[in-house]
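The structure under discussion is supplied below as structure tokens; questions concerning it will follow.
Here the complex is missing one protein chain, while the rest keep their positions.
For reference, chains read A and B in written order, and residue numbers begin at 1 within each chain.
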Amino acid sequence: MEMIAFLINGTFVFATALIFAALGGLITERAGVINLGLEGFMVSGAFTAGVVTYYAEQANMGGASPWIGFLAAPIFTLLFALLHAIASVRFKANQVISGIVVNMLAASSTFFFVKLLFDGAAETPLLHNVFSKASIPVLSDLPFVGVAFFSLYPVTYIAIALAIIIYFIMYRTPLGLRLRAVGEHPGSADTAGVRVNRLRFLAVLAGGMIASLGGATVTLTMNSSFTFHTISGQGFIALAAVIFGRWHPIGAFGAALFFGVAQAVKDQIQVVEAAKHIPNEIFYLLPYVLTLVVLIFTSKKSSSPAALGVPYEPGKR
Amino acid sequence: MTAQHDIVLELKGLTKRFPGIVANDSIDLQLRKGEILALLGENGAGKSTLMNMVFGLYQPDEGEIWINGQPVSMDTPSKAIELGIGMVHQHFKLVPPFTVTENIVLGMETKKGLAIDLKSSAQRIQELSDRYNLNIKPHAVVDTISVGMQQRVEIMKILYRGADILIFDEPTAVLTPQEITELLAILKGLAAEGKSIIIITHKLKEIMEIADRCTVIRRGKVIDTLEVAAASPEALAERMVGRNVSLHVDKEAAQPGERLLEVKDLHVKDSSGQNMLRGVSFDIRAGEIVGIAGVDGNGQSELIEALTGMMKIESGSIRLEGKEMANLSPRTVSELGVGHIPQDRHKHGLVLDFTVSENSVLKSYYNNPMSKLGILQESNIRKEAERFIESYDIRTPGTEVLARSLSGGNQQKIIIAREIEANPKFLIAAQPTRGLDVGAISFVHKQLIAERDAGKAVLLVSFELDEILDVADRILVIFNGQIVGETTPSATNEQKLGLMMAGKLGGESSNG
Partner (left out) sequence: MAKLKSLMNVFRQESIWISIISIFLGLLIGAIVMLVGGYEPVLAYQSMIEKIVGNPYDIGETIRSIMPLILTGLAVAVAFRGGMFNIGVEGQIVMGSIGALFVGYFLDLPPVLHAIVAIVVGAIFGGLWGMLVAWLKTSRGINEVVTCIMLNWSALYISHIVVRMFMMEEGTARSKLIQDSASIEIPFLIQWFDGARIHWGFIITMLLLVGYSFYMNKTKWGYELRAVGSSKHAAHYAGISVNKTIHRTFFISGMMGGLVGTFEILGVFKYLAIAPTTSGLGFDGIAVALLGMNTAIGILLAAALFGALMYGSQGMSFGADVPGEVIRMVVSIIIFFAAAPGMLRVLFQLRRSTRRKEVSARGNDSVSH
């Protein structure tokens, strides 16, 4: 019983970063722009959080340091998001290639900057002030649920709140209606007076910034520093979560949690003697294989935004 | 109307160029308050381009747009909407998974606090629907409603936005005859309420029925503006095509031979599982042209695709000279002697990014003499293309230019040359003259008749009744996936055919 409580707790820990990145990917893709750059946005976020938190520590900001790093992540990542938006929305570049460029450029430039800032070192200095799990008074003392749900990192609560907010915006506000229209049938949105490419541009920026929070989360909860393998594949798992969750905010949230379980199980199972012979990679493999399986069984009624990947050109003949 | 008209919309010298062509050349046009103005012209004359500029989708290269006596710059559709202009596009601009209400309010939603207020909007839509007799269900999902209702949703969209100038781009193209009647009544009602309407069309009958005036456009220029009450359909047609129209085709009486094609009880479902053909049976003899008349979407595409092997059939049989060819591959069907001039030459008939040479051998590239041991024989391929260019008078700078760069008529000639020169026993021609100018149309018709006279079986599928009446020897009427009647050009006319196409009247016999 206690193990299950820890498992749930662990799930949230692993899933938090995925939730942020998946939500970021979701916003972009619902607007009709493929987001293969999630990995790059996460790298950028992880890097910024690592560097800014370090300098905040140096400036004696103490416990506020990780918060400063966390909030700095989306601001710096705006640069990469702008790149994706300009190339794919403004200049109609192939959105897949544009996303791949974001990944390549984010990886190379952040490592370049780390070496530049820290005298050729391959990673940022170890952070002393990172997020610690916040126990919610009273609730965290409850048996089982206390451990499972009420002593998590503060960013986890933010991620959950963000999922709900994005759901509300997407399905209950004019902005959401327009965003979905732009991703489904931009021609309709345009004739209805919605500025299609402007909305897509903003969606790419917002998506990149939110995804960067996922990268920051990894640095500031699990890793305590930024190295070249801080982010290795989480961005793609997040993309899988968007697809697995059928481009729906709650679906993507659920998928991120589900993929988090796989990771948490891996950590918990180490304790069990018999499981030591199972290669760890089975658990890494799981999200991708499951997503494929889901696609195989549901593809006939595809739920991806109809105009996903198609640049919108109003003057096209 | 009195002599003093309020001009609600005026276009002054509008010009729009696309790479290679001038789509609109210094167009002047006036729309009066409360009138229905028809904009008449052939395909490609520049009507849609003009209206897209009025609606802010394209920017004019030169010229001005005036609304209610004021010059305006129409840079986006939202600007147009703001100025009271609404447009119903040929291809509906609706978001399929959204409800009717969501589609209508998109872009001008009402809010309740932070959230969208769909309830009150739905109410208003219901009221407007009742007032203009549009019969719209606000809560239905657009995906699931009929084409006719989708169009009424489009009309509601612009009424909801308070438009006073309504533009309709080929509004009847996708409608059944009943739906057309309903639509025309709605348009008259709207004009009576003081709305000013522009309707883009090339159907003379509709213009005569509802329009007050008619502006004719040809090759991007305004030719004339006529009072419809004082004009004859012939005069309109002449202005539209630019010469005396005699689309009548000279041909001898058919000399049908033995039965070449026999189709029995054909059933076909589309990809979503809907029954598109429900027991179609007919046959064609050598040396006759059988025309299929019907409104678009009644199973014509499926019939053609089934006959050519491009689509699987559920049941039934298709025999060519007694040989069963149902559910064979397109290649086998073609090798058995079926030629096919497809309905959409850009989508099917040509690979637009291939050269004229490459397109000339689209169906023969894999065989000797076009390829040997899998290797393309370039000189043979080029010779074939040169032969086509020569004998079909294809106007092209050479054999190695991309098909994309040729005019529609010359593109069609490549297809016709390829299909006819393959010497098929049975030739299918689907909408073979769509979008062509008059000269090219008569060329195509002559070719079809020559094939008939050479003893081939020809199937002509067309949405243009004139074409069917002029070219076919025997007419089958298709409605809702079934052949509902059979007749001959001499025994019928447009009115009778129209009724049959609407499923209202049977032919002399159901099988020939």
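Operating definition for what follows: a contact is a pair of C-beta atoms (placed from the backbone, for glycine too) under 8 Å apart; a residue touches a chain by one contact, two chains touch by 3 or more.
Remember, it's a predicted structure, so these values are computed and weren't measured experimentally.
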Residue among A:97, A:139 or A:165 that touches the chain left out of view: A:97
Per the touch definition above, residue among B:340, B:445 or B:474 touching the missing chain: B:340
Listed residues A:4, A:75, A:126 or A:282, member touching the removed chain: A:282
Residue numbers in chain B that touch the chain omitted from display: 19, 308, 310, 329-332, 334, 340, 342, 347-355, 358, 362-363, 365-366, 371, 374-376, 378, 397-398, 400-402, 405
Chain A, residues in touch with the chain not shown (by the definition above): 34, 36, 83, 86-87, 90-94, 96-98, 100-101, 103-105, 107-109, 111-112, 115-116, 120, 229, 232-233, 236, 239-240, 243, 279, 281-282, 284-285, 288-289, 291-292, 295-296, 299-300, 302, 304
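The definition used in the following text is that only the chains that are shown with their structure count from here on.
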Whole-Å gap separating chain A and chain B, where each centre is the average of the chain's CA atoms: 47
Residue numbers on chain B that touch chain A, as the complex places them: 18, 55, 57-59, 76-78, 81, 87, 89, 91, 93-98, 102-103, 105-109, 111, 114-116, 157
Complex contact set, residues of chain A against chain B: 168, 172-174, 176-178, 180-181, 184-185, 187-195, 306, 314-315, 317
